[in-house]
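Here the complex is missing one protein chain, while the rest keep their positions.
Going in written order, the chains are labelled A, B and C, and every chain counts its residues from 1.
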Amino acid sequence: MKTISQAVNTYKSKSIKPVWCPGCGDFGVLAALDKTFKALEFKPEEIAIISGIGCSGRFSHYFNSYSLHGTHGRALPTATGLKAVRPDLHVITIGGDGDGLSIGGGHIAHAARKNVNLTYIILDNNVYGMTKGQSSPTTPLEYNTNTAPYGVYEEALNPIAMFLSYNIGYIARTTSTDMKSMHSILTEAIQHKGFSLVYIMSPCVTYSVLPYSKLKDIVKPLPENYDNSDKMSAFKYAYSDEHMYTGVFYKEDKSCLEERLQTVFDLAATSKTTSEIMTEFK
Amino acid sequence: MKTISQAVNTYKSKSIKPVWCPGCGDFGVLAALDKTFKALEFKPEEIAIISGIGCSGRFSHYFNSYSLHGTHGRALPTATGLKAVRPDLHVITIGGDGDGLSIGGGHIAHAARKNVNLTYIILDNNVYGMTKGQSSPTTPLEYNTNTAPYGVYEEALNPIAMFLSYNIGYIARTTSTDMKSMHSILTEAIQHKGFSLVYIMSPCVTYSVLPYSKLKDIVKPLPENYDNSDKMSAFKYAYSDEHMYTGVFYKEDKSCLEERLQTVFDLAATSKTTSEIMTEFK
Amino acid sequence: MGKVSKPKLKSKIDFIIRVAGEGGEGVMSCGELFAKAVARTSYHVFTFITYPTEMKGGYAMTQIRIKDITIYSMGSFVDCLVAFNQEAYDKSSPYLKEGGILIYDPEFTVIDDSKNFINYPIPFSKISVDTIGRPLGKNVVVLGILSHLYGLEHPGLEKLINDRYGSKGEKVVAGNIKALKAGASAAKEMGVTTVMDLSKSEAAAEDYMFISGNQAVALGAIAAGCRFSAGYPLTPSTSIFETLSKYLPLVGGKTIQMEDEIAAISAIIGASFGGEKVITPTSGPGLQLMAEQMSLASMLELPIVIVDVQRGGPSTGLPTKTEQGDMKFAVYGSAGESPRIILAPTGVEDTFYQTIRAFNLAEKYQMPVILLTDQSIGYRKATVKMPNFAKIFMVDKYDRKTKVKIPNAEHIDLVQRQIPTEEELLDYKRYKDTKTGISPVARPGTPEGQYLATGLEHDEYGKTNQEPDNHLKMSKKRFRKLDEVSKAFEKNPIETYGDPNVRIGIMGWGSTEGAIREARYLAELEGVKIRHIHPHTISPLPERQISKFLHRLKHLIIVEENLTGQFAHFIKAKFGVKPIEVHKCEGMPFTADEIYNAIMKVARIADEDNITSS
Partner (left out) sequence: MGKVSKPKLKSKIDFIIRVAGEGGEGVMSCGELFAKAVARTSYHVFTFITYPTEMKGGYAMTQIRIKDITIYSMGSFVDCLVAFNQEAYDKSSPYLKEGGILIYDPEFTVIDDSKNFINYPIPFSKISVDTIGRPLGKNVVVLGILSHLYGLEHPGLEKLINDRYGSKGEKVVAGNIKALKAGASAAKEMGVTTVMDLSKSEAAAEDYMFISGNQAVALGAIAAGCRFSAGYPLTPSTSIFETLSKYLPLVGGKTIQMEDEIAAISAIIGASFGGEKVITPTSGPGLQLMAEQMSLASMLELPIVIVDVQRGGPSTGLPTKTEQGDMKFAVYGSAGESPRIILAPTGVEDTFYQTIRAFNLAEKYQMPVILLTDQSIGYRKATVKMPNFAKIFMVDKYDRKTKVKIPNAEHIDLVQRQIPTEEELLDYKRYKDTKTGISPVARPGTPEGQYLATGLEHDEYGKTNQEPDNHLKMSKKRFRKLDEVSKAFEKNPIETYGDPNVRIGIMGWGSTEGAIREARYLAELEGVKIRHIHPHTISPLPERQISKFLHRLKHLIIVEENLTGQFAHFIKAKFGVKPIEVHKCEGMPFTADEIYNAIMKVARIADEDNITSS
């Protein structure tokens, strides 16, 4: 059968090839996600990829899945609606630091509150790649960009601390060069019950704010004995001045949207027919 | 002189009276803000109040100031623009839990990044008052509202933790019944250089989710020896299961938008004329 | 006898009651309980509500019209006015008919004795305090007075009180029942005469609902098979989402309150991509926030239904008042060119069926459908015929031909989204450039149906393609669907009334239908005949029908509730006519009277024309 044989080889689209610049960090993430789908033996037709707009937003084009490439910043609420009605699908949401933290920044806390059972992957290149080099919410203070020719005058966000404060049940950070870590984190995140957030540092080589070389220097895995059920310690590592820690910052098991909705339906005793409802209005 | 004598008595509007329900928490906040303006001896014409939409959004109507009552959720970016061009004005932004944390939730982190020098007051009544009793982002899980007749299935936000993660330089929480604390916090917040956030629990008596009686029981001042320069300890108290702590959670002195913009102008040597700029394009 | 649904010119019973007071005084609940009680009789009931934006204070009123035949408008003048305070009296008494009944609380209201009213000063507030210790029960005291005046039986009212206040505890219910009785006996004692005995009327036939326009949307959506709604509260649309939240789960559906309107429309787009029928209710301010996503849905060719319960604008405007101000935004409200369908229901019953139709059109033509109602329809309550549930038919998912009829109580087609055949899945083109422009859409989970839905211009497979010829081809494909809609609409039941030889025509859209209809009757009583067309589909318009209507007219009146004449502008662009435009921009619906006056003015001009030209 076509579907299965394909699943074994690759989940990537056969007709659409990536248009990223050679060397772009996003290639690595594409490979890691493909590998993860393979490992999880998902059926391609049960994968839904919802992406934002940006270089990173092109992920939805590159898989042989049900994919939706919507508007800038709205991937998460779109995916929430999809997953709410189709809990049977594996829903992956992907976008950039601008898409996710700037225009779409208001949606994360609310997806977290619902604990909708999907994985949100943010690819941070510390810049707006697609629109050619403007500041993003993670561009460092005083760095020069096309929209901040005299230096950025906004502090960069601390996304991990924010996700922790949103009480997201699964939060991890890794880099697009670390295939092993990406694969293991993605696998765990996708299997996590509820909302999971995978934050991947994926350098832009064309508008290079945090180049591979520099990233390599500051990145450090969370310590071996790190307890990822301890939120306070997660905050501490998220706020490290010295290093950008990678690994699973936080993990918590709690009821997800689908379960909570189920309770609602059970409570409401689903046996009413439309006509019974209408007669209540007599 | 009219202006000054008025400043001594009240800063409230002479022609517009509040339309809140009798007993609404917002009355207390109105009085506290009026008192604070008096204490700070502001000129009424130098006060600008920008508010959102909601019962709490009506604050802009009730002062004899330059006031702007805009659309739902956009008070903060509106105030940011105003303060950017008019650093000489005292800019106060006010709105509800829905206005500020739901539809407007995406703006806070970015006002924080800019560290724009204004005070943002959020009045939390754990409900949408104006639209008559729907869930807000701080309505507790499983509570019944008009839009969640079978119980809310979203976890309530932890706003203080969120503000901390946004690296806001001044964060305090108090209640609309505690005039003394409101007055002292508002005074300090308004004088704080940079973005300050004052979170006031202000119960709704009509769609009463967290009534005065219950609020009284859970509220507790931060300990005497609390160090509000220690962010980690702030997180700890923000996450308390037992109590809703009040007081100044966090205080940090850092450069604000006006200062950072000033640097830009200095750098850019402001002596160019329009015609000199145009000749660069020859 | 039962209710009669065919419009008749004359009715034996037709009276109007207005309860007016301050926002928060229970004006609404008093009016609603009374209306509900009457709705259980064989009479038709129609209510209109207006109240201030503020939480407390300001003028609020409920107007209730009762008739033995179908009611089309709130009416112009009232037979009985209850005034809770001075402002209510001042604002409402000009609308009380000569010889009408005025009930007021002398403690709060000084009246003008010189008017020819039957005055009943009754101290409701004092009666409430005396009975239950608080003035807050005065609305139920008034209900008691009205029950005496109109002969409503107390057991029925008590049940309604129990339904409404039951959740607040027995004590509250008992207090209210006491207040009810106190009101009734006070009225009796003070010599108030019972003007009619509604209790003598037969009970309503089983097959009527008494619902508001907003409830009609929610129930219509449920009947249409909608199973997902995402929303964000916004006056005056909120009760649609509240009603859906309560009832959708009962049929296995879901509602989610999102963080704002952008998230709400995004969520329904996601759910529609997942294969479900979806809806989001909003009003002008929210609709504006949805513009970008509406355009996306058009480009992705996903069915979504949006309800805009229009309110006074611009901006926050008049949140609790009515206006037909969003038409141009609904029709043109997206950058770039993205097809969509705009429907405008004319009343509560029509709202129910047009909602079903909106889902059918969205699913069939795979584009956004906006249902344009307004505050006056949304808050209005009326008796609506119960649909025949045995006459609901599903259109097959592979069916590409069926001409779907406009739903009515006797026959409801429900369109299922077209899906690809097995053969088509062998080389699946999601955006196949078919003759009708409609392409079958695979439901996620279908093997080999995987596709990319992108807001970028794309080819038939869904792959991005920005070539000149592809953009032209795909733009045409998307708009071809709209031509199909247009063609289908021409075969709709004709929406014109009146003798085709008459030379004066009137045209309106949406909620003005009832007032226009009544105005026509009034004019006919004066011997003035007039034709009337009232398209339910604003975009695309049933052009041939309208052309035919316009063809022999000498004078065209276009009536709408806004300042600038949005619909007139639209009609002028399409048909090159020069109408007489009648606008009302006051936050209140037209009364039949106002339109009648306009008709009579035009009739006089027409007469003069005849004289001059003859």
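Please note the rule applied: contacts are C-beta pairs under 8 Å (C-beta built on N, C-alpha and C of every residue); 3 or more make two chains touch, one makes a residue touch a chain.
Model, not experiment: these values are computed from the prediction.
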**Asked** Where does the absent chain make contact, in terms of the chains shown?
**Response** A, B, C
**Complete:** Considering the complete complex, of C:134, C:168 or C:476, the missing chain is touched by C:476
**Asked** Which listed residue (C:111, C:291, C:580 or C:606) would be found touching the missing chain in the intact complex?
**Response** C:291
**Asked** Where the complex has a chain not shown, which of A:94, A:130, A:171 or A:215 is the residue touching it?
**Response** A:130
**Request:** Among C:237, C:454 or C:591, choose the residue that contacts the chain missing from this document, as touch is defined above.
**Result:** C:454
**Fill in**
Of B:45, B:227 or B:253, the residue that touches the missing chain is B:45
**Request:** Could you list which residues of chain C touch the chain missing from the display?
**Result:** 52-54, 58, 283-285, 287-289, 291-292, 295-296, 298-300, 308, 310, 312-321, 323, 325-326, 328-329, 331-338, 454-457, 464, 466, 468-469, 471-472, 475-476, 479, 562-564, 566, 569-570, 572-574, 576, 578, 585-588
**Item:** Positions on chain B where the hidden chain makes contact
**Value:** 2-3, 13, 15-16, 43-46, 48, 50, 60-61, 64-71, 74, 77-86, 88-89, 106-107, 109-110, 114, 261, 264-265, 268-270, 272-275, 277-279, 281-282
**Complete:** chain A positions in touch with the non-displayed chain are 19-22, 24, 53, 55, 69, 71-73, 102-103, 105, 128-132, 134-135, 137, 146-150, 206
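We take it that only the chains that are shown with their structure count from here on.
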**Prompt:** Given the contact rule stated at the top, which pair of chains has the most C-beta pairs in contact?
**Reply:** A-C
**Request:** Find the geometric centre of each of chain A and chain C from their Cα atoms only, then give the gap between the two centres in Å, rounded to an integer.
**Result:** 42
**Prompt:** Once you find the CA centre of chain A and the CA centre of chain B, what distance in Å lies between them?
**Reply:** 31
**Message:** By the touch rule stated above, which residues of chain C touch at least two different other chains?
**Reply:** 249, 259-260
**Fill in**
Multi-partner residues in chain A (2 or more other chains touched) are 106-107, 109-110, 114, 261, 264, 268
